[in-house]
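Just one protein chain is left out here, and the rest sit where they should.
Our next item is chain A:
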Amino acid sequence: MNGLQASAVSLTLGRRTVLYGVDLGFARGRVTALLGPNGAGKSSLLACLAGLRTPDSGTATIDGEVIAALDGRMRGRRIGLLPQSGEVHWNVDVTTLVGLGRLPHRGRFGETEADRAAVERAMAATDVAHLADRAVERLSGGERGRVLLARVLAGEPEWLLADEPLASLDPAHQIDVLERLREVARAGAGVIVVLHDLNQAARVADDVVLLRDGHVVATGEAQAVLTAPLLAETYGVTVEIGRASDGRRFIVPLGRA
């Protein structure tokens, strides 16, 4: 039972059931993309895995331990969440913002040398070290996205869960962020990322989970899952899959199936 595991996870929000008995396992050292149409339950699944929501039935576990039962700060050290909203409410400087990622590690008496070192590593890894003293409100959209990613990385979690980290980034910065996610996985952490862009998923993911209406349509290695029939079943669109000159696959939606 190593890794993150969802066992028969069902979740109802209000009167709407958003996850129906989802069974999934995630491995460390790999990037898993969660894909599916709007309302498929991707963010809800991420919330269960991050411990923000307790499944109505079934369990989400980390190395066999029930995530919802973990102490909040211990959970925060192991599982880092990059929420979709990207909200920052106060105009703090970049170092302070990235330092917030150390909160689950911090004692009552402020920062330690280890905290500062982790913040520096995270800022170097996301290429924002030169922005250290910049106020958040003076960052461009791309810089802000990378700084928020640095915030999660500063906590040095075993698992990084990211909800649409590419929203509002231009192609160059999208590639940057995807490369960071790959590096995080290469360093041994597990990465689970919700994406909308099939091409980016094909680019970054080792494994892919396709969700639709709260059910898992398919799960497995990216090559095996990103196929025209499965994508048609998940999204209700016909797609054409080709190869770019560097051998990467690209996926073009043609129309509604």
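The working rule: a residue touches a chain if its C-beta (ideal position, glycine included) is under 8 Å from a C-beta of that chain, and two chains touch if they have at least 3 such contacts; residues count from 1.
In this section, contacts and distances are computed from a predicted model.
The complex includes a chain that is not drawn, and of the options "Iron ABC transporter permease", "2-oxoglutarate ferredoxin oxidoreductase subunit beta", "PqqD family protein" or "Membrane protein" the UniProt name matching it is "Iron ABC transporter permease". In the complete complex, the residue from A:Ser57, A:Asn91 or A:Ser140 that touches the missing chain is A:Asn91. Within the complete assembly, A:Leu103 is the residue of A:Leu103, A:Ala132, A:Ala232 or A:Ile251 that touches the hidden chain. When the omitted chain is restored, the residue from A:Gly80, A:Gly145 or A:Gly190 that touches it is A:Gly80. For the options A:Gly14, A:Gly72, A:Pro171 or A:Gly188, the residue in contact with the chain missing from this view is A:Gly72. Although one chain is not displayed, its contacts with chain A can still be listed: residues 47, 50-52, 71-76, 79-83, 85, 87-93, 96-97, 100-101, 103-104, 106, 151, 155.
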